[in-house]
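Every protein chain but one is kept in place in this view of the complex.
Just so it is clear, A, B and C label the chains in written order, and each chain counts residues from 1 on its own.
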């Protein structure tokens, strides 16, 4: 058990006490959110498992939910954090694990307070599931890298100050070995962000064109050619994001279908009833599974179930939204709005059933396709042998494109 | 169009006439079946597309159903032909295509009349889907081959006089190239047939142990090392066996479930109704697909749909028999008979629902697993690229076992 | 006739018809140009429809003496496949299928209207909601009184471009079928999930209608139009599924990940094999439904043919809806990110597939209807 500077051991009750002390000093009712969060960071109560001085106290990761719940109980729930998902969920743990002291000092705090928004420049048109096939080039001259290429599926790029970026720095070695990881200033010259319209009509994502963008070597995260390993940390954190609270029964999209069934006897048929109940059962099973995973994570047994949870969630959303349209019949033939616009996040509940149906198609692609998640489970969990690979030992430049 | 010796062209009406003439000479009511069939063979009316003197007339294959229907219409339907499925369906076309004149003269006629029963010695415990991995060895000395090994899943072996057999004659070349095809006398010394009990309790199949069995070289079919190509003909004929008659709506196992539903209102629930209707629809779709394939074959456009039909049939049988048990509930907890015995063919209709369920599990394994059938469709029909293969260019003896 | 009914293949004439329709569509309406059109207020391509009409597409099952091609609904089904394969925004379903079938049932009273539609001079539609299930009874939201029609119908397919509306309305004598000039009705577009198939609400406030059928005749005309529509819709769905399969197989052969075409991965292979099997089965089912619909128009067709047409149409809707939706969904998934973008035409097919699955009765409702016809009754109570 970690001991805190005052000599008291850092268990749940010690942390609750610290939160209470903090809130006593910084009244949530009268302190503005930015000031409050900055002070919370300085007090080590941002991410308790981070080191002291970097937003944490070196406490066990499992105690973070205790701190969050205590803040909530005492009246502080930060708002407007939706845009921070990549910064908080992916950039922060990666910078903590691989960043230089200067990088940690520079980026972690404004990232936490929400002053600076982050995005992720990973996927490319030619490198989706096979991220290591990425072709964006970074060439070093002295202390500056010059980066050119095209990235895609970048949410938040139009609002972000910074991006985590992977680029190819050595095409003469096998593809996993010639990648380097950078922090990219999104306001730098040569960064061109274009909205990417999706099948729902709107644009949640962007294409980002990089045209001779200069990145100082001080913005490199991890060693040259180490980018693949660094990116694994980022991706692992993407797939394990599980909330701190148990979800209630009949949460998520199943509630929309269940509500429709209850309110509208005219949509009911025997066949649809059976389908609805199958999905209700599947949704409840997925909820309990997620809850079990949350309990495992809380006692420090993280498993690969994160990938499975994401897979189940995407399949459920797709099936439920498909059923929702079937229930509606003629009403399902309509849509609410095809306007090309940038939404604030995904507003499932406010949108038409057709939107539910179309948007959920992305769930099995974004953040790792269903196919890749199943490969991960098969190889990492079940230990099944890999496919024969022809692309692992060949220089990147010699691979078929 | 082929012309017959009398100068008339061999179209459907000419063939009908020949059948009528034949029946006028050989009254089905008074001629015993063996004599009748022997005469029919000699008249070229066994397989009209086979050459004259070998059971046929060199007519188009598509006209065989015309002949069969005409014989039926005129009062002759042979009985007891179930045991001939391998001889008629697989051995005959292979011997016709690759056999020597002596082999064709010796085997085709008694095979057709039913005097001699055939079985197939192909699969081995270590070579199922990957038939080319077979390990049964045949070593030549002078004009005699000595064969040793173990074969499995051999139906009819306990009743057969002859077998079609593939064995490895050269382990120093890649596996597809060192195989040779033989006719094996099942009464030869060293052939040991043992009943293979299956999950239904009974034994439809056998294991066949070959211990230094002597096969004269005159029993070789095709060249040395050509066995893989010869076997393809056999297997192709196995998968394309489609009957000559249209099937009625609600044929097959769906009729059992439908009958149960109609007769027993107590088994009906809304959910089961939906499942039954889904399967009824699927069964009707499969029936129409098979009928369409039959029509294609009749006008000489054989397609790879044979594999698909087999796949659909196995899946349907499995799902329908599973549903049958669900409908029965408590009655489904029982079975009729676990006695280890040899059945006469598969007596689906006379057996308990549990038997339907268990026996149909074999449908997706026997005659090509579902996985192999899908590979065939993907590669041969859709032209998708093959998997990387590591076993094609290596000498058989050097392959991992 | 029974010979004909069992024929599940395509005739040479049908293959020729397919080739000329496909060639015209590939030339004038490739998916990219359809995608460009959907930003327009009026997505419907009336110029294309005129060209299609010139090669006889508007009046295939209409006798030659009434300005049609004198072919049958089997040929219509081949055209429907090609229109599905290209998601071409033309009023085939509303005008050449629903309206024309209803009018043909009305004999001489509708002769001039049939002729107008069959030649492509006018287009029409049947004023019922596109989701309407064939066996759901005669629509009662429009009433006739004193020679004029009052009421409204929501979600009518191809109404925006129609010149003639064939309106089921209840009058003093019960069910009646009326021809109304679209200019006399208020036709309001609704935002359609299917970008390439506009639907609209039709309001009638004193429009003049010409009665072309009464009572049981009117009922039969509407019912047969919907049954025929369901059969032909399944042909369109087959075309959608075929496009999705073809596009995905092509993509899987060329898209490389992990140093291999993705189509060489066994999981991808098996999914595409499953899809191919499903599309092959759909083809047999669609041919059967089209044949049964065609037989219903043969002289001497009676109750047995009507039942057979309904069984086959419901079977087709119950089976092919899922095939088309699954094909489009699998296509999107196997295309990965690019399939989720607006700029790739794939979403047009997904939206068409899902909308078609709701149109003219969902698979669920068709299974229920079928169960009654084939004596597999739903449990009572």
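Operating definition for what follows: a residue touches a chain if its C-beta (ideal position, glycine included) is under 8 Å from a C-beta of that chain, and two chains touch if they have at least 3 such contacts.
As the structure is a computational prediction, the values presented were derived from the model and not from experiment.
Undergrad: Give the residue, chosen from A:50, A:261, A:335 or A:396, that touches the chain omitted from the document.
TA: Considering the complete complex, A:261 is the one touching the chain left out.
Undergrad: Looking at the full complex, which residue from C:46, C:136, C:152 or C:266 touches the chain that isn't shown here?
TA: Of the candidates C:46, C:136, C:152 or C:266, C:266 is in touch with the missing chain.
Undergrad: Which residue among B:89, B:135 or B:270 touches the omitted chain?
TA: B:270
Undergrad: In terms of residues, what is the contact footprint of the unshown chain on chain C?
TA: Touch set of chain C with respect to the missing chain: 265-270.
Undergrad: At which residues does chain B meet the chain that is not included here?
TA: 123, 125, 128-130, 133, 152-153, 196-199, 201, 269-272, 275, 318, 322, 325-326, 328-330, 332-338, 340, 354, 357-358, 361-362, 364-365, 369-371, 374, 387, 389-391, 394, 399-401
Undergrad: Mind listing the chain A residues that contact the chain we can't see here?
TA: Residues in contact with the chain left out: 246, 250, 258, 261-262, 265, 268-270, 273-274, 276-278, 280-282, 284-286, 288-289, 291-292, 295-296, 299, 305, 308, 311-312, 371, 373-375, 377-379, 381-388.
Assume only the chains that are shown with their structure count from here on.
Undergrad: What is the distance, in whole Å, between the centres of chain A and chain B, each centre taken as the mean of its C-alpha atoms?
TA: Here the centre of chain B sits 55 Å away from the centre of chain A.
Undergrad: Where in chain B do residues touch two or more other chains at once?
TA: Chain B, residues with two or more chain partners: 270, 273-274, 277, 387-388.
Undergrad: Would you give the residues of chain C that are in contact with at least 2 other chains, written as numbers and ranges?
TA: Answer for chain C, listing residues that touch two or more other chains: 260, 265, 268, 364, 367-368, 378.
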